[in-house]
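Shown here: the complex without one of its protein chains, the others still in place.
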Amino acid sequence: MNEQDAAPDGLSELEMLPGGARSALEAVLMVIDEPATSEELAAGLNVTVAVVEDLLHDLQREYSGYTVKAPEVDAVGFADASTAPRGFELRNVAGGWRIYSRSDFADIVGRFVLEGQTTRLTQAALETLAVIAYRQPVSRARVSAIRGVNVDSVVRTLTQRGLIEDSGNDPESGAVLYRTTSYFLERMGIGSVAELPQLSPHLPGLEGIDEHYDASRM
Amino acid sequence: MNEQDAAPDGLSELEMLPGGARSALEAVLMVIDEPATSEELAAGLNVTVAVVEDLLHDLQREYSGYTVKAPEVDAVGFADASTAPRGFELRNVAGGWRIYSRSDFADIVGRFVLEGQTTRLTQAALETLAVIAYRQPVSRARVSAIRGVNVDSVVRTLTQRGLIEDSGNDPESGAVLYRTTSYFLERMGIGSVAELPQLSPHLPGLEGIDEHYDASRM
Partner (left out) sequence: MGPSLAPTTDAGSAVTAEAPDAGTSEGRKAGFEVRLANFTGPFDLLLGLISKHKLDITEVALATVTDEFIKYIRRLQELGEDWALDEASEFLVIAATLLDLKAARLLPAGEVEDAEDIALLEARDLLFARLLQYKAFKQIAGIMGETLEQEARRYPRQVALEGHFAALLPELVWRHTPEQFAELAAKALKPKDAAPAEVGLDHLHAPPVSVKEQAEIMGYRLKLGAPLSFQTLIADAETTLVVVARFLALLEMFRDRVVAFEQPGPLGELTVRWTGDDADWDSSSLNEEYEVGPDAGSGENSSE
């Protein structure tokens, strides 16, 4: 894929980092939300697909508690990982890799998730939902500009609640665009977003507000 | 710490699971999307806060590559963690615990996590943020007086970035007071504003202002 000089697998560069290629891969896997394919991971790490797949399988086994002898072990060596399974697992779902909480702990995790959950949306979530409903499809950056606050976590909550969903990427900026779901329509008791009440009575003289926000966005 | 029978700390139940309490905690850490406090984690795992904090510190050290001898080690034991740091770390920020990718791998991780990437703050924004952080809750007027410039637009930017927020009105003047957010703490990687560096060492006389000035210039 990307020939280094002496290292056609691209490993040498990564081995200078603490923990080497294995840790670099872990770092990526730990923070990606969407599953990534071996090819994507290989490209990002600048190593061959074969190397990434070896590493992925090593990690997968290690997380599950098997003893792993990583190929790049050195004098210090990760002489070996624990033999007890970790609380997370690396899974290959539909061609993509992602770290999930281990299913053995589903009860505990489920309990934790439910703890402190409210059954109503916060005001911030409601307002964000309203903005998305009336401006869809819309990016988080734009919602954020309109609301005047960072909306990342609220958008995640709304997605989680099934009220909004990813509707593809903005052709220009590449940003994810959000739209409301059919579950949202159901909850609102309407058949389509076209049935949402007109905003105009509530928004005298706000024509051209779009441009204003776009201009001020960035 | 690990009373089996009476188990007032709640550990015994967890120890039956593969990997025990430590892995259960890891599993929970995998699903949180904002820092979780020791109390929340303890409640979710149904153990005492002391137990959870011990576990958290063990995990933290283990991820960083230190050899850990977990107290609750058993026959199988996680006989010991690797000595190479993992690709991720467990950190206590903004009053809660959360998993982060290790900064050594920022360049690689950055290729995958484009969204949420933050642009750098301008000097003006940084100075305003500093004043608000150390003087909170504080009105724009006061920040303005300290910085010697109008800070309205900068305050708006900082609010939009989610770094500061409205914290009510001054009882006397009625002016809006601003404070930093927990997102700010997260971004700074600290647990509370009390952990900000001391201001006093930076308050010497004006002598040697040349050096300071030049030094701080870039």
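Residue numbering begins at 1 within each chain, and the chains themselves are lettered A and B in the order written.
Going forward, a contact is a pair of C-beta atoms (placed from the backbone, for glycine too) under 8 Å apart; a residue touches a chain by one contact, two chains touch by 3 or more.
Everything numeric here is computed off the predicted structure, so don't read it as measured data.
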Thinking of the whole complex, not just what is shown, which of A:42, A:90, A:133 or A:177 touches the missing chain?
A:133
For subunit B, which residues lie in contact with the unshown chain of the complex?
29-31, 33-34, 88-89, 91, 98-103, 106, 109-110, 113, 118, 120-121, 123-124, 126-127, 129-131, 133-134, 140-141, 144-152, 156, 175, 186-189, 196-197, 199, 202-207, 209-210, 212-213, 216-218
Even though one chain is not shown, subunit A touches it at residues 30-33, 98, 100-101, 106, 109-110, 113-114, 117, 119-121, 126-128, 130-131, 133-135, 146-148, 153, 156, 159-162, 187-190, 195-199, 202-203, 206, 209, 212
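Here is the rule we use: only the chains that are shown with their structure count from here on.
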What's the distance between the Cα centroids of subunit A and subunit B, rounded to whole Å?
20
Looking at the complex, which residues from subunit A come into contact with subunit B?
17-20, 22-32, 36, 40, 44-45, 65, 76-88, 99-102, 104-105, 108-109, 111-113, 115-116, 140, 144-145, 148-150, 152-153, 156, 174-176
